[in-house]
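Some chains omitted; the rest stay in position.
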Amino acid sequence: MVNVSIIGATGYVGAELLRLLSAHPGVQVNKAVSKSFAGKKLHDIYANFLPEKELDLQEGDGAFGADDFVFLCLPHGQSLAAAPSLLKKGHKVIDLSGDFRYDNTDIYEKWYGIPHSAKEENSEAVYGLPEFFSEEVKKTNFTSNPGCYTTTSILALAPLLREGLVSEKGIVIDAKSGVTGAGRKEKLAFSYCETADNFKAYSVPMHRHTSEIEEQLSKFSGKDVCLLFTPHLLPVKRGILATIYADLMEGVTPGDIAAAYEKYYADAPFTHVLPHSKLPELKYVVGSNNCMIGFEISPRTGKIIVVSCTDNLIKGAAGQAVQNFNLMNGFDETLGLPRTAWYL
Amino acid sequence: MVNVSIIGATGYVGAELLRLLSAHPGVQVNKAVSKSFAGKKLHDIYANFLPEKELDLQEGDGAFGADDFVFLCLPHGQSLAAAPSLLKKGHKVIDLSGDFRYDNTDIYEKWYGIPHSAKEENSEAVYGLPEFFSEEVKKTNFTSNPGCYTTTSILALAPLLREGLVSEKGIVIDAKSGVTGAGRKEKLAFSYCETADNFKAYSVPMHRHTSEIEEQLSKFSGKDVCLLFTPHLLPVKRGILATIYADLMEGVTPGDIAAAYEKYYADAPFTHVLPHSKLPELKYVVGSNNCMIGFEISPRTGKIIVVSCTDNLIKGAAGQAVQNFNLMNGFDETLGLPRTAWYL
């Protein structure tokens, strides 16, 4: 039984993490820190926890258990301060923000507009994408959990770029996300009346996640990947679907594509590639920790279309964090994680 | 051509009123007052007005045109101050708030918790429910526009109570409203993620509209009506559907019910009663100024079930205001108003 503490427990990612952990047989939640709601019970804020054991929301001050495993579900920028001291005290840490996701902190500073004040810890952080880095995650005390758009995009493109099946130039990622991706916000733009029955692109053409996707994919490709990433807001609560366009290298067949995915994901418990011409839909993954990928070839234009789907709160955030947690603690990678989407 | 000014132009009711007036052949919008957005253009806030002639949002200070017809789309309480001075200056006024809807200001003060500071003007205000008071509306300079829940409920019950077909005791109104009924609000409770796929009752058992419904129905009934009104929040933007339960008087037949509705609504251009056993749905009315009413009898329990539907922003607010405006200005009652719901 691992003692766990969560900092930032009442954002949507924190609450989803607590929901997943409540069904995890190897976890005991020790401390739930919420700056906004310290002094209240978790179920005062999220009534779905009423049937669970009461959990007090606390100030961040004071000691965690010495052996607590700590999840940081803080807004970007705040983990820079929080992570180093926790690591120094010997806690194992998973950070779900963007603060430690870059090899090159210059890129972080440029796209986030924040000076990176924890470069040493940054160099120790493992990028927690288990499909590629599970061995590193198993050995580290500090995992930086990739973002939702990023996970969805990288899992779709990494095998194709590493195997040289598509050009690293001219890639377009047209991504669509549910509203929980924006977090728990009192903003008019995310109110029901402004969002329901609506659809829009946003942060065009320089959404932050562009840079995270590019840095990772450049490593897979061995070449500089410079791509266009266009996020859109879907009138649904959960789920990301990315439609990805890339130029196929000469002579590449659907069989080559399928083989590349098979090479990297044959044993991945949560990443599933559909047969050629079958494309996944949001409802195939929402509620689960899965990423589902499908592809289609357009001989007329020489392009491949890859469709990749995840639940942004699970595989795109809290679920992937639990997957990394399992690896860091010697549990089976899938322990406590939902494998079957809700569908309905 | 009537010159019109609107105070409170950027709330949802104000914006809907401007949308309706933009299609009204007898109206020229002169001034649009918005405390929150003075200095901006209307289309900065509501981009759907981009194709229309630009409209500046202004401070409330300074003069209106001498002959401006003024619509007050202010929150409850603010019309108490605004209406008297406008009336004194000779403007015709329609107030869409709750401030002048009661004959008995004690009831207002009790349910709204606000002292009524304009009792004289209150005594002059006509209750703008054209199905019953169109003659009075035609003659007045000051109309108080009924609320959305209220209109939907009163139109369903008034003929039955006036004709003595149902008991004035034990009435239950179980009403469900779309989210625009709450107005343009930056509140977490009305955010997409908290409202979509959800459903809840609220303000149980003492929602303010209870008192407005009771005062009006008591006049129709000739007896004190004390009823239970339970509003719910539907995950839709527009529309109210009220399911109303009342005890039938001995021996009342469906034909009696149909005849009572026919008696009062045969010539009403926007209130339509379906044949016995046909019940209206939200999509039959949303987008139009109509109220649709259907009923069913339950001999087992001695009750009648009446279902009444409106679009809360149109017949429940801005559309009914235009209907009253037409009456006050000698236009045809239906001028510029949508008669056919969107359905899709």
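In order of appearance the chains are A and B, and numbering begins at 1 in each one.
One rule holds in what follows: a residue touches a chain if its C-beta (ideal position, glycine included) is under 8 Å from a C-beta of that chain, and two chains touch if they have at least 3 such contacts.
Not measured: the values here are computed from a predicted model.
J.: Hey, this file places 2 copies; any idea how many the whole complex holds?
T.: The complete complex, not just the displayed part, contains 4 copies.
The rule is simple: only the chains that are shown with their structure count from here on.
J.: Cα superposition of subunit A onto subunit B: how big is the rotation, rounded to the nearest 5°?
T.: Resulting rotation angle: about 180 degrees.
J.: On a C-alpha centroid basis, what's the spacing between subunit A and subunit B, in Å?
T.: Those two chain centres are 46 Å apart.
J.: Give the list of subunit B residues in touch with subunit A in this complex.
T.: Within the complex, subunit B contacts subunit A at residues 12, 179-180, 184-188, 190-197, 235-237.
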